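What you see is the complex with one protein chain gone and the rest in place.
Let's turn to subunit A:
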Amino acid sequence: MKLRILNRRDAFAGALFLSFGLAAGFVSSSYPLGNAMRMGAGYFPLLLGAVLVLLGSAILWRSLRLYGERVPDEEAPALRPAACVGAAVVAFALLVPQLGLLIATVVLTLVSGLARSDLHVRELAVLSAVLAAFGVAVFSYGLGLPLPVLPA
């Protein structure tokens, strides 16, 4: 008889917390600990890391059982939305200083539009123009945020 993972989601979450706790504990043990009366920089984070390790282990342990029903897995995460959203945001931040808010907003809208499999090209084009105009009107002129509008 072997131990089975009944709940993959919890197993993964537990392992994640466990590793965060271990990492935090490991890093903070390199800081001066001090004592209970005069706590050093490492005291509180080490404490938190230790409790996180305990909790992560408990969550992981709970997901392993000898008997019982398996919790069905969900479908695998889709990479396209995450990749497109991330790329759109990074592109925006790279473009704003040189090319200005107008162009950066258009790029942001178009790239983030790729996150969906059903592309509505014309709608996206209109949306990007509306958002660019809105962003410039509200944030640059209305609120006076120091963002360049046009290419420098």
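In this text, a contact is a pair of C-beta atoms (placed from the backbone, for glycine too) under 8 Å apart; a residue touches a chain by one contact, two chains touch by 3 or more; residues count from 1.
Criterion: contacts and distances are computed from a predicted model.
This figure omits one chain of the complex; the name its UniProt record holds, of "Transketolase-like pyrimidine-binding domain-containing protein", "AzlD domain-containing protein", "Tripartite tricarboxylate transporter permease" or "Glutamyl-tRNA(Gln) amidotransferase subunit A", is "Tripartite tricarboxylate transporter permease". Touch with the chain omitted from the figure is made, among A:24, A:64 or A:149, by A:24.
Seen across the whole complex, the unshown chain contacts subunit A at 9-10, 12-13, 16-17, 20-21, 24, 27-28, 31-32, 35-41, 44-45, 48-49, 51-52, 55-56, 58-59, 62, 74, 77-78, 81-82, 85-86, 88-90, 92-94, 96-97, 105, 108-109, 112-113, 115-117, 120, 123, 127-128, 131, 134-135, 138-139, 143-147.
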